[in-house]
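Got a structure for you, questions after.
For this view, one protein chain was removed and the others were kept in their places.
Here the chain labels run A, B, C, D and E in written order, and each chain numbers its own residues starting at 1.
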Amino acid sequence: MRTVVVTDPPRADPGAVDALAGFGVATVHEAMGRAGFLGPGIRPVHLGSRVAGTAVTVLSWPGDNLMIHVAVEQCRPGDLLVVATTSPSTDGMFGELFATALQHRGVRGLVIDAGVRDVADLHAMGFPVWSAAVSAQGTVKATPGAVNVPVSIGGQVIRPGDAILADDDGVVRVPRETVADTVKAARAREEKEEATRTAFRTGELGLDRYGLRDRLLELGIEYVPYRDGS
Amino acid sequence: MRTVVVTDPPRADPGAVDALAGFGVATVHEAMGRAGFLGPGIRPVHLGSRVAGTAVTVLSWPGDNLMIHVAVEQCRPGDLLVVATTSPSTDGMFGELFATALQHRGVRGLVIDAGVRDVADLHAMGFPVWSAAVSAQGTVKATPGAVNVPVSIGGQVIRPGDAILADDDGVVRVPRETVADTVKAARAREEKEEATRTAFRTGELGLDRYGLRDRLLELGIEYVPYRDGS
Amino acid sequence: MRTVVVTDPPRADPGAVDALAGFGVATVHEAMGRAGFLGPGIRPVHLGSRVAGTAVTVLSWPGDNLMIHVAVEQCRPGDLLVVATTSPSTDGMFGELFATALQHRGVRGLVIDAGVRDVADLHAMGFPVWSAAVSAQGTVKATPGAVNVPVSIGGQVIRPGDAILADDDGVVRVPRETVADTVKAARAREEKEEATRTAFRTGELGLDRYGLRDRLLELGIEYVPYRDGS
Amino acid sequence: MRTVVVTDPPRADPGAVDALAGFGVATVHEAMGRAGFLGPGIRPVHLGSRVAGTAVTVLSWPGDNLMIHVAVEQCRPGDLLVVATTSPSTDGMFGELFATALQHRGVRGLVIDAGVRDVADLHAMGFPVWSAAVSAQGTVKATPGAVNVPVSIGGQVIRPGDAILADDDGVVRVPRETVADTVKAARAREEKEEATRTAFRTGELGLDRYGLRDRLLELGIEYVPYRDGS
Amino acid sequence: MRTVVVTDPPRADPGAVDALAGFGVATVHEAMGRAGFLGPGIRPVHLGSRVAGTAVTVLSWPGDNLMIHVAVEQCRPGDLLVVATTSPSTDGMFGELFATALQHRGVRGLVIDAGVRDVADLHAMGFPVWSAAVSAQGTVKATPGAVNVPVSIGGQVIRPGDAILADDDGVVRVPRETVADTVKAARAREEKEEATRTAFRTGELGLDRYGLRDRLLELGIEYVPYRDGS
Partner (left out) sequence: MRTVVVTDPPRADPGAVDALAGFGVATVHEAMGRAGFLGPGIRPVHLGSRVAGTAVTVLSWPGDNLMIHVAVEQCRPGDLLVVATTSPSTDGMFGELFATALQHRGVRGLVIDAGVRDVADLHAMGFPVWSAAVSAQGTVKATPGAVNVPVSIGGQVIRPGDAILADDDGVVRVPRETVADTVKAARAREEKEEATRTAFRTGELGLDRYGLRDRLLELGIEYVPYRDGS
C-alpha cells in the first residue's frame, strides 16, 4: 500500500457538481450508460438526503482512522469525503467530531465502506452519511494509509476530485472530466422520463412505449390462459 | 424456465383481501398455523405501511426487467406485484415510472426479491415497496421470463391470485382459496390476544395464562438463587 | 446447556444506570477503553431512542420463546431484557404482548440476537427494541433454556444485572460492578470532547490537537503533489 | 404449517432417475431450459460425488429433527432425502446415525437447507450430503412438521417423488413427470456439447460457432486498440 | 479492552484432554447437554483432522497480530491457540512462520475467528487450523490487546486453559474443570450410539427406538395418503 498524501488533486467543476445534485442517483447512473454505482452495500443511515460533492479519498487500515485526520486538512468547500479500508471492516471510524471539523471546512457529507457512529448527532447536525455499517466500535491512530489516491468501493474506482452524488438509492461516481456532459445527459434523460411519466399516467404501457411487443415475439414468449394446477 | 404469460388467473375474493388488511402480518401468519411468511430478507424500504392485494407474479432474469413491463398489462385494481428472479440479484429492477404505470391500474404495491430504486419518489407517491435490496443499478430488457406462474420467495410459493399482506414485519402469502377463512382465524386470534393484552396490563404472567408452569417442571427447569461467579 | 432460572441476581446500582443514559453508546464504549460493544449486527428497528437498564438475560432455543415467558417473571422496574439463542436464528420471538407484560413490570426495552415482530406496535407503545432481524415468523414453547445466566452476543458476555446502554449506534454492556466508574469516565470523556468540538468549530485540526504530525513522520507518510495518471 | 405425513407419493420412474445420474447437474439444468437449480447455497461437504434419487421431502422446525425420524420410515430404495426448515437454520440436524438408518433402506443421499454433522463419518460411509452448513449443533425432537409435502429450497419447489440430481455443481430438481424427457434432452445437449468440445479443441471460437459476431455488431460493441491510460 | 497478558493460567488435565480427542465434536457437544459449540462460522481449511488441546487465548485488534507474537511465549506442549478479534475481521493474521514457532513449542493447532494464510504450507506441516476465513491479507504489529483473558467466539466463552476439541464438524469448548466428566459422558453416549447404530443397521426405526410414536400422536401429526395436487 502506498503511504502517501496527494495534495491539490484536480477537482470536477463546482458548478457542474452542484448541477448534478438536481438529479437522482439512478438517473445519473443511467445517464452514464448504467455505470458508476457503488452497489447496494453502501446505504444512507437516515433516508431523505441528496448531496453532490468532489471526492477527497482515503484508504485506511481496518480499525484505524489516522488517515481520516490527515484527510480533513486536504478538504475544501464543496468536497465530500470518501473512505475505503484495505480489508473489510465495520468499525465506527467516523463520528460527530469529524463531522464538526468537516462542516467547518465546507465538506458536504461522507461515503464510507466501513462503519460510522454518533449517527443521531450526525443527523441532527445535518451531515449526511452513506456507509456499510453503523457501529459504536472505536478505532486507533496507529497505521499509515493514503489520502487522495484512487480507491475502489463496490467495483467502482473513485479518484480524488471525481464527483460523487448520493441519495436514498445509494451513491454514484462521475469522473471529474465528464460531469458537465453527465449533467446534460441526465437532463435529457429526465425530460424523456417526464414524457413517459405523463404517458403512463394516462394508461400507456411500457410494452407499447418502448416497442417491446416485437421483442416478446422474437423471444418466443407465449400468452396462455390460466388453467387449473398452474 | 417457462417463458409464458398466463392471463386471467383466478384471484382471491376482493372483499376478503380487503378485510385481510385489517390485520398484521404476524397475526395472519399465526392464524394460518405459522405459515406463509416470506422471511426476514424482504423488508419495507420505509416503515409505516400496511397493504393487502392479489398477486400478479413475475419471474425475471437477473439484471433484466423486461417481464415487469409484460406484467403491468396483466394487472388490475387490487393487485399487488410480486417479482422473483431466476438467480440471486440486488439490481434496481423497479422504479417510479413503473409505480406510476401501476398506480394508474390500481395496483397497491410491490414485493420484490431483488432491488428497487427511486425510493424517495416511491415513498412520496405513496406506493409501498418491500424488497431484498435498494440499488440504483439499472437493468436491460433482453431476456424472457414468465408472468403469473408460481414463484418462490423465502421458502414460500406464491401463485397468481394469492393474497399478499405486507407491513413493517414483512410479507405473508395467503392461498387464494382460503382468504376468508384466514380472515376469520385472524379475527379470532386477535380477540384472544386482546384478552391476553388486558390480562398482561394488569400483571398476569404468560406462565400462568398459557399454563406453562407444568411444562417447566416436565422439562426439568430448575429455579436457583444467584451465587457468586455465575 | 444449563436449564436453569437464576433468581435475584445482583443488579447494577439504579442511580448509576440512570446516569449512564445521559451518554451515547460510543462514548461509554470509549470510556471503558473501547470495550463492551455488541457489534454492528444488533440494530434498532426504529432510530431515535436511547435507554439504559439492568440486564435480565435469556438463553433460548431457536424458534422457541418459552424462556422469554419465564424471564418476564424475573423482571423488575429498571430492567432491560437481553435474549440470546443457542444457534443463529432470525425468528420473531418477541412481539407486542411481551412488551405489554414487560411495560407493566417497568422494563425499559429489549436487546435480542434474533428477530422481533409487531414492530409498528412496539414503536407506538414506546417500547424500544434492538435486534438482529425483524421477522413475523412465530415460535413455539417447547424446549428449555436458561434465564439469568451469562449470555454472549457479538463477542461480549452479558451477565444478569450488568448495565446495558442502547441507542442509534447499537448496544454496549457495562459490568454491573463498574457502572459508576464508567459514568465518571464517560463524563470526563465528554468534557474533553466538548473542548475538542469547540476547537474544531474554529478550525483546529485533529492532526494538531492530537499531536499526530510527528507520528505521520515516523510512519513515513509522504505528502506529494498530484500528478497526472494518479 | 401443515402437520401431516403423506404416504406413498408417486415417484419418478426409477430407470429414468438412474439414467439421470449419467449427466451433470449443469447439463440437466440446461436441458430443462435453465430451470430447477437449487442455488449456490446448497453445497457438497466433500467434492467428488454424483447421485440421483427420488425425493422424500421433510419440513422441519429449526433446531428440531423430529420429522426426519418420521421421514426415515417413508423412504424406499432409490430415494434421496430432502430437508427444508420453516425458518433459516444452520443446526446439525442430520448425522451418521440417520445415514446408517437410511443406507439400510437404500436411500442414496441427503439434500438439506440447514446443517449436517459427523461429516467425516458420512464421507467414510459413502453417504453423500449437500447442505447449507456444517454444524455440530444438536437438535431436539419436540415440534411437529410435515413429510412428503412440497418444500421450497433456493427458489425451487420440490414435490415428493420428484427426481433430484446432485453433484459438485450443486443440486437440481426434475419434476417426476418429465424425467425421461429430461434425460433425452440432456443426452441431446451432451452430444451437441461433445461436437463443440471437439471444435474448441481445434481452435474454433464460440463467437463463430454460436454465430455471435452479428450480435456484437447489433449491440454496438466496438473493437479498439489499446491506448495508454486505459 | 484490557491490555494484559495473563501468565500461567490453570490448564485442563492433560490426560483428560488427550482422552477427549478420542471423540467427535458433535459427540462431546451432546455429552455436555448440547453446549459449547463455536458455531458453523469456524471451519477447518482442510478436512480430515481432529485435535484436542488446552486453550491459550488471544484478543487482537483487527488487522494486527502483535498479540499472537505475545501469545507464542505463553504456549506450552499440549496447548491450542485460540484467537478472537475485537471487531469482525477476515485478515490473514496467522501463517506458517507462526505455525513453525508453535510446533516447536508443542502447540497442536489454531482456532481463529478471523483469517489465516499460507494454508498450503500449514497443511503440509501438519498444523491443523480452524478459521473464519482464508486471506492473504497481511497485518501490522501496532495495537495492544490481551492474552489469556476469556474470549467469546460464536456465542461461547473460552477461558485460558479450557479444553478445545476440533474436527471436521467444527470446534467445541469444554470448561477446564469438567473435562474428565465430559470424557465419561462422551464415552457413555458413544456406547449408547453404538447400540443404536447396530439396531439401525438391522432396520429398527428411530421412531420406535426413541419412543417417538406417542409424541407424534400428542402433537397431532396425521398420516394421510397422497392425493393429486398435493
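Keep in mind that, in the parts below, contacts are C-beta pairs under 8 Å (C-beta built on N, C-alpha and C of every residue); 3 or more make two chains touch, one makes a residue touch a chain.
If you're wondering where the values come from, they're calculated on a predicted model, not measured in any experiment.
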Please provide the labels of all shown chains that the missing chain touches.
A, B, D, E
Of E:16, E:38 or E:72, which sits in contact with the chain we cannot see?
E:72
Identified contact with the non-displayed chain, of E:27, E:49, E:90 or E:182
E:90
Listed in rising order, the chain A residues that touch the chain left out are 1-2, 33-35, 39-40, 84, 86-88, 150-153, 155-157
Touching the unshown chain, chain E contributes residues 3-10, 45-46, 66, 69-70, 72-73, 90, 92, 95-98, 100-101, 104-105, 115, 117-121, 123, 133-138, 141, 143-144, 148-150, 160
For review purposes, identify every residue of chain B that touches the missing chain, sorted by number.
61-64, 86-91, 135, 137, 140, 142-143, 229
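Throughout what follows, only the chains that are shown with their structure count from here on.
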Considering only mean CA positions as chain centres, point out the chain farthest from chain B.
E
Distance between the CA centroids of chain C and chain E (whole Å) is 27
Averaged over CA atoms, how far is the centre of chain B from the centre of chain E? Could you give it in whole Å?
39
Would you mind listing the residues of chain B that make contact with two or more other chains?
34, 39-40, 150
If you go through all the chains, which pairs of them touch?
A-B, A-C, A-E, B-C, B-D, C-D, C-E, D-E
